[in-house]
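All protein chains of the complex are present and in place, except for one that has been dropped.
A and B label the chains in the order they appear, each numbered from 1.
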Amino acid sequence: MGLGRYLLRRIVLLVPTLLGLSILTFVISHIVPADPAKLAAGPRATSEMVESIRKDYGLDQPLIRQYFTYISDLFRGDFGTSIMTQRSVSSDLAARFPATAELVLYAMVLAIVVGVPLGILSAVYQNRWPDQVIRILAISSVSLPQFWIGILLQLTFASSLGWLPLSKRLPTLEVPPDKITGMYVTDSLLNGDVHLFLMSLKHLALPTIVLAMLPMAIIMRTLRGDMLNVMNQDFVRVARAKGLSEVKVILGHAARNAFIPSLTMIGLSFGWTLGGTVLVEVIFDWPGIGNYAVEAAGRLDFAPIMGVTMLIGVVFVVLNLVVDILYGVIDPRISY
Amino acid sequence: MSAAVGETQTPATSGDGLAHTPRISENTRRTLGRFFRNRLAVTGLVLIVLLVLMAIFAPLIAPYPKDAFGSVHMDQALQAPSWSHPMGTDDLGSDLLSRVIYGARYSLSIGVGLVMIAVLIGVPLGAIAGFFGGAVSEVIMRITDIFLTIPGIVLALAIGAALGPGLVNAMFAIALVWWPGFCRLTQGQVLSLREHTYIEAATVVGVKQSRIIFRHILPNTLTPITVKISMDIGFAMLTAAGLSFIGIGAQPPTPEWGAMVSLGRQFMPNWWWYATFPGLAIFLAVFAFNVLGDGLRDALDPRSNQ
Partner (left out) sequence: MRVPDPQTALSHRFTMSRRSLLRTSAVVGAGAAMATSPYGRAALASMAAQKSSGIAIFSSAVDIPNIDPAVGHDGSIAMAQKHLYDTLYRHQGNPPELVPWLAKDHSVNDDATEWTFNLDERATFADGSPVTAEAVVYSLQRVLEINRGIAWMFADIVDADGITAPDEHTVKFVLNKPYAPFLHATAWLFILNPAIVDENEKDGDRGQEWLTNNAAGSGPFTISRWEPGNLYQFDANPDYWRGWESDYLEGFVYQVSEESSTKRLALQQGDIQLAEWLSPQDRQLLSQVEGVVVPQEPSITTYTIKLNSKVGPTSDVHVRRALSYAFDYEAMLQVMSGFATRIAGPLPLSITGAVQEPAYETNLDKAREELAKSEEWADGFDIEFVYVAGLDEERQTGQILLDQLRELNINVKITPMEWANAVALFEDPETSPAMFPIYSGSDFPDPDNYLWQSFHSSSAGTWTGADHYVNPDIDKLLEDGRSNPNEDERIAIYDEAQTILIDEAVELYLFASIEGMVHRDSVQGYQYCPVMGSDVSFYTISLSE
């Protein structure tokens, strides 16, 4: 089929998926029992005020009309207005997304940096004690309630030991670095501000570790499985027979080939990690989109919730597409 | 995917002239053997049995059954673990151990219930999609895709917030998010099994489609589905606990573990027992199910472990 046509086909398939997503979010925000016009108007509103707000927000239109308005707004990047912040949801999302992105990015990096070697080790020492230990570690990681371990770590390292800060991205009186990407660690590095770099890194540490636990475990297990598959294949035996050192065999040949199927899993776990930020942001008072969604949920403010859902959905879909393409590009055996 | 385990090289007949697996085969015994040799898996099984017993016999085991639904004894509020209250007491004086024990009921029924609902919806849909292909499959899989683009907890959060706080609403939200996983798994399995010669043979011979699906294909998808069920019970419990933690889901005075961690959080670190023990319970339960699932997978399909 060729890579170009595959890409085209995938992008075309994106459309109904995203459309379906928008229908889903629209439906959800309209099954709320309370009257959205009353919610927006506030507790002391008179009925005239409620009615005028209903008109302003177009809530008196039939549902299909409302859906089309919703879709066309979405295309223009208008996700509505948040009742709790009184700003447009898109500006709220734009302000908060870098915080989440930073957290997820660094968590994934940590997960890969730790998970890949451990996964390889686990495969190499299959069924011997390193493998057993690593497997238990992985299953434990995955079984830990993130919110619980987050609280425990926070209170051990932050309050009891005082090594790391309790919450948020920077100490209160520190002004964030000049904005380039919105990610404090990266920006302070790019700005050459060592002091801010260290501070933001310290604040990033605990939430990142907690968030990384799930993808780390998944990557560990997946890589182990794929490595085992690869290691039994002929070309590995050939490499060994040729007299190459074990290390070269493993790292040079086996791992490289095992990594490819793991890519899909890494892509998927990126998405799951995006979901995991919700809980982690709440615990560490991290001003990202997860926290935003939870606060909005508490106030029945639906525009933000739907905005976050759509944003995460789109990111996830695009990510999967990228992973699929990478997969095809890297693995010479796959042809489209 | 290769042929499912449990099937001998030449399956016996089932009355329609075709193959099916004999009742207690050599393979089953070997599978069980593999399973019970796995110490970790056995530990998980034991833990689960304990959990189930705890849930069933809660009124008998719990030292203060009345406390399970929040009775108020202010003079005993926030007491550290002691002989009379091994897990301490909460902010209203209720015994935490009793609440954790009763909590097993909720966590188990939520975890198992959710997965069962997901299986009941997802597996048949996936089977239909995998078997019939074509437009039906496209529609079903597209819908599945939509749900799978959003990480479960986010969608559950949205639906839960829309419906309002409460355990039933949260379960509805999570179930809605969970069935696509089973649908996709089943579809993949059925699709590959469909290609097998003996199925083609069955179609040629004229065996009814429903019979093919239910008697031949589905039983052979059991392995991955069973494994997934076991792992998913753990994850469903985690998701439900997470929702309760945020405030959507089980509400006080219901003794659900996630809700207890949420309440206990503000009492850290001085009154640490309040959030620690329920969280520990969640961890152990989920760990048990995960380890069980892992062990099941290794036992049923030894090739995954070589």
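Everything below uses one rule, namely that a contact is a pair of C-beta atoms (placed from the backbone, for glycine too) under 8 Å apart; a residue touches a chain by one contact, two chains touch by 3 or more.
All values derive from a computational prediction rather than experimental measurement.
If you put the hidden chain back, the residue from A:Ile23, A:Met49, A:Val133 or A:Leu164 that touches it is A:Met49.
Among B:Val42, B:Ile61 or B:Leu92, only B:Leu92 touches the chain that is left out of the view.
From the set B:Pro65, B:Gly164, B:Gly188 or B:Pro219, the residue in touch with the chain omitted from the display is B:Gly164, counting the whole complex. Seen from subunit B, the chain kept out of the figure touches residues 69-72, 74-75, 77-78, 91-92, 164-165, 247, 251-253, 263, 265-271. Contact between subunit A and the absent chain runs through residues 33-35, 38-39, 42-46, 49, 56-58, 73, 78, 80-81, 84-88, 91-92, 158-159, 162, 166-168, 171-175, 178, 285, 287, 292, 295, 298-300.
The rule we apply is simple: only the chains that are shown with their structure count from here on.
Every residue of subunit A that touches subunit B in the complex is listed here, in rising order: 16-17, 20-21, 24-25, 28-29, 31-33, 126-127, 132, 135-136, 139-140, 142-149, 151-152, 155, 159-160, 225, 228, 232, 271-272, 274-276, 278-279, 282, 293-294, 296-298, 300, 302, 305-306, 308-309, 312-313, 316-317. Against subunit A, in their complex, subunit B makes its touches with residues 40, 142-143, 145-147, 149-155, 157-164, 234, 238, 241-242, 245-248, 258, 261-262, 265, 268-269, 272, 275-276, 279, 282-283, 286-287, 290-291, 294, 304-306.
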